[in-house]
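Incomplete set of chains, arranged as in the complex.
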Amino acid sequence: MRKTLVSMVAVLIWAPSVLGGDVPLSGGTEACLECHRTIHPGIVADWERSRMSKVTPAQALKKAELERRISVETAPGDLANVVVGCAECHTLSPDTHEDSFDHEDFRVHTVVTPRDCAACHALEAEQYTGNLMSHAYANLNNNPVYHNLMIAANGVQTFEDMKTVIKEPDPETSADSCNYCHGTQVAVRGFRTKETDFGEMELPILEGWPNQGVGRINPDTSKGSCAACHTRHQFAIETARKPYTCAECHKGPDVPAYKVYTVSKHGNIFSSLGDVWEFSSVPWKVGKDFSAPTCASCHVSLVVSDEGEVVARRTHQMNDRLSWRIFGLIYAHPHPKSPDTTIIKNKAGLPLPTEFTGEPVEGYLIDTVEQGRRRAAMQGVCLSCHSEGWVAGQFHRFEKTIQSANEMTLAATTVLLSAWERGAARGLAQGDGIFNEAIEKKWVEQWLFFANSTRYASAMAGADYGAFANGRWYMAKNIQEMVDWLEFKLKDKK
Amino acid sequence: MRKTLVSMVAVLIWAPSVLGGDVPLSGGTEACLECHRTIHPGIVADWERSRMSKVTPAQALKKAELERRISVETAPGDLANVVVGCAECHTLSPDTHEDSFDHEDFRVHTVVTPRDCAACHALEAEQYTGNLMSHAYANLNNNPVYHNLMIAANGVQTFEDMKTVIKEPDPETSADSCNYCHGTQVAVRGFRTKETDFGEMELPILEGWPNQGVGRINPDTSKGSCAACHTRHQFAIETARKPYTCAECHKGPDVPAYKVYTVSKHGNIFSSLGDVWEFSSVPWKVGKDFSAPTCASCHVSLVVSDEGEVVARRTHQMNDRLSWRIFGLIYAHPHPKSPDTTIIKNKAGLPLPTEFTGEPVEGYLIDTVEQGRRRAAMQGVCLSCHSEGWVAGQFHRFEKTIQSANEMTLAATTVLLSAWERGAARGLAQGDGIFNEAIEKKWVEQWLFFANSTRYASAMAGADYGAFANGRWYMAKNIQEMVDWLEFKLKDKK
């Protein structure tokens, strides 16, 4: 009896709906499913649980504006009256996709891109182009300073005669490391012929594949991968709204957002009580659907009050509610104006948003007015549950922390500059990289790990990551160790 | 059909009950809700899901003793026959709260304190004053040795002429770091006037706010914040019983209790099967309500057998079941008698519970009889599921580990003493701090990170944190690195 009831409940919650005559499938999708249901049962079952497999764009458009998950004004031509299946995405605009290939009676492309998704989600795709993430590939790989960091981190080293030599990493290594999150450049390297149960097939060979990085360079020249957050093929909004998705790229020592969240009050409430929250309703009602924010609540989602008042508008330009850029760079600074940061030049001629000693580079960063606008947008979310005094106190501390963490980075930079000056290490002036020697790597950790962690801990109120867990304790210790290293290095120079 | 049923279930589990005429709200609370339901929809919805919004103290007292969540003998005057709403807590005993201010027709205070909660939960508030946590502010900030550690960890450093100088951290930094968990001193700094939709308002400006640290010094002079664990405003007992709450302050390298739990058998069972456990029943039935302990089961909760026999009495003096104090101090030692540890003086005149070489300080620590009593209280919980032989083996190993971890701390201390003696570093005898130099910081990590982690791993059977994850491997390596450092430092002194 118990077993039966439990199973029944489980089935009700979980089982994919049976696709019957009542769901308008396109002929293309029907053809795909015929074979792929057997070949790739996992994908198909996943898609069958998705909203896309059940609702046509035309139906989706009938919802009230705030309830809509689709942002075009009219349902797109052929797609309007069928559910969104395999063919709708994988055969859309075949001529624009370098990876399109003839497959049975269709021209199919493997890599579905934001430009494909824009057929229905135009506004989100557009906003995303303003997001730093969409430029994550070039901002890393095409910035000479950062490209250098990639080599120093990923290149294979050899040791001989008390010296190390470093090789430029191969593309597979970069794809397996930094570019896993930043995105690879996906391109067609050639084609291969395959014998299958269904006859001989010609299939593309892709380089930089697989990848779902946020700044992926796609074969149709678009940037990004919606699947980075809207995980295929269920595309559940629950996934995008739960912090585990962000954790894929935001958990490491360089950007411990997820870790900080888990020790914050917000994260605790989510973990303790979130199993009964409503993660799929649009719009998302603060207090009613959820009682503590996840990453999405503060940074992305359309949040409304129970009375239907808009607390925050949906944005896919995530830096939209952020006045400071607190990670990844040497010093925290006002957000760059353009998502393409390779255009920035500081006084030293380097593509960095601050000078080596921390001063923000003029002209490329948002001004205090825009910072205020973004801060207010974020605080709008906070104020749903917190008093003005609470929020003011929290942000006051956060800005103090930005300042003191920058000062601690400056102290480490001063030690490094001294090391270069005294010949204990070799920097740019000596024609060498700035990330390859031990002392330089300690300097990198000062800002990339410890100052970043401290700032995140402050921003999201997960104090341990600003104290002993890669926070202030490590900033303080690292400076002392850099000084000792310098002393040891200079001992026989005296 | 599926959708409808799923939604129905979700609604049944999650939706706040509609407050109607059947719930006796005080006039004060009704007045609060009128505006704040719109201004702070998140808080109000949260509170509406709480038990406090549905049960009056008088009703709560009708429960059988073991089922009671309220510990006063009689329902407190005005509060007895209304549910516990905004006004009941935020306007209670206004004269005792320095932060009380006139707000509409009420005298409201922002910071609800353990003394407020004691109106109904007197026994818990009283027990908590015996808990080390309630003194967490002074035990850290007013102990000169530990205050020094705070400076060394949090102070901003500058580097010049091969020397570093450290500034005393500002209060915001301390509040953002150590005092986030230890608690801040909350005080009224002044008042501000605000134009609102409801007219001009005078609102207090609080320093040290926001904060929910366990040893917070409140504007009514009480210590602590019940909200540290009983998260506002749902105050769900599930939250306090789930380990995520403890993780807010007990996850970092200095006290990795939560991390150890996650790799223990207990933590595995909780994570794998806990989603169907009963986390809200009082008393809490071992085996029936839960099949593996969380932090609360062993350290706090009233646990009974299915037959109703008391396995462990509820305590909010959490050190009540702990014979050893295994973290935070240089050496593990029997628990202090008084929760105020600033009163301790060792032979060297320092406020530390052991000598620098590990011997416990006489007179201030519990004796072996009391240790035995506490050990037995803890083992009572273990024995619900484990045989005597199992438990004896576990505790035997644990006490061995306390001993060997102390020995490994002693080895590191011996290296440090040698460094001070040989002039490689400057300690107390040289008029300097003991936490500011690199070698001193490595010494701190020996006990504060690695020995602590090893002891937790042993106590809670999550071995990795006693092996490679900040455990014995790091204790062993750290000593070798300290010795090498000393050798390098002394090279030109020969």
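Residue numbering begins at 1 within each chain, and the chains themselves are lettered A and B in the order written.
Just so it is clear, a residue touches a chain if its C-beta (ideal position, glycine included) is under 8 Å from a C-beta of that chain, and two chains touch if they have at least 3 such contacts.
Note that this is a predicted model, so its numbers are computed, not measured.
Here 2 of the identical protein chains are placed; the entire complex in the file holds 3 of them.
The working rule: only the chains that are shown with their structure count from here on.
The mean-CA centres of chain A and chain B are about 33 angstrom from one another, to the nearest whole unit.
Those residues of chain A that touch chain B in the shared complex are 9, 12-13, 15, 17, 262-265, 267-269, 271-273, 275-278, 286-288, 291, 305-307, 383-390, 393-394, 396-397, 400-401, 404, 407-408, 411, 414-415, 418, 457-458, 461-469, 471-473, 476-477, 479-481, 483-484, 486-488, 491, 494.
Looking at the complex, you find that chain B touches chain A at residues 2, 5-6, 9-10, 13-16, 38-46, 49, 110, 152-160, 162-164, 166, 169-170, 172-173, 175-178, 180-181, 194, 203-206, 209-210, 212, 231, 234, 236, 238-239, 242, 244-245, 247-249, 251-254, 275, 436-438, 441, 448-449, 485, 488-489, 491-492.
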